[in-house]
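Quick notes on the structure that follows.
Yeah, one chain of the complex is gone here, protein chain that is, but the others are all in their spots.
== chain A ==
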């Protein structure tokens, strides 16, 4: 069984985001880069199949050379091998174009399952999994919190607003992972040492006959709208504060 996990490298959640001089991208100075937190669930789920199904786990990432660090983290967690699609222009590119590039790299690996995080915490788009499934001609199971395998059939739980859908699908399939699916392991020290010797292939876009150019163009990046300074609710005791808060929300904000 072949499992592929697509990994994105993103700024750590603590990062304060600064707009670059071009006004269309973010400044990448002083950023601590990490594996996208949702991709950790994807790696962990793949490692479960590595053990249970004797699957080979290949992690795939796209972007500048630094993405190697996120791939090495996955190898240190236990993945068998990695592929980096190296191109400096891929960070911030159209997610549908990224999906096409990933599909070109993945199809030769003949995966039974492709795992991804349900979305990346930088562009917050969450469309790569769906587009990748289309380009690979596979069904997609998005934002799953539970997964079981029976032969070549997979059953997942997918929470949607106010309810959970239980969905069956044949393999191969693309599955995007949500928090709750598992508890991702940390890379152990022996794992980190072993990871250094695991194979990591680098491919260029030209090798894949692919391009970073897509149809979605970022024309500007702006700071969030300013909020007016807050009003402190006064009162001698909690009861009076509660009364004043209720009044403020009713009369000033007209919200309750």
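Here is the rule we use: contacts are C-beta pairs under 8 Å (C-beta built on N, C-alpha and C of every residue); 3 or more make two chains touch, one makes a residue touch a chain; residues count from 1.
Following the convention adopted for this analysis, contacts and distances are computed from a predicted model.
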Record-based protein name (UniProt) of the chain missing from this complex, from "Electron transfer flavoprotein subunit alpha", "NAD(P)/FAD-dependent oxidoreductase", "SpoVR family protein" or "Carbohydrate ABC transporter membrane protein 1 (CUT1 family)": "Electron transfer flavoprotein subunit alpha"
Candidates A:1, A:109 or A:167 - the one touching the absent chain: A:167
Per the touch definition above, residue among A:67, A:143, A:187 or A:208 touching the missing chain: A:143
Contact with the hidden chain (one of A:108, A:150 or A:217): A:217
On chain A, residues whose C-beta touches the chain left out of the figure: 11, 13-17, 19, 26, 37-38, 94-97, 99-100, 121-131, 133-135, 139-143, 145, 155, 158-170, 178-180, 214-224, 227-228, 230-233, 235, 237-239, 241-243, 245-246, 248-250, 253, 255-256
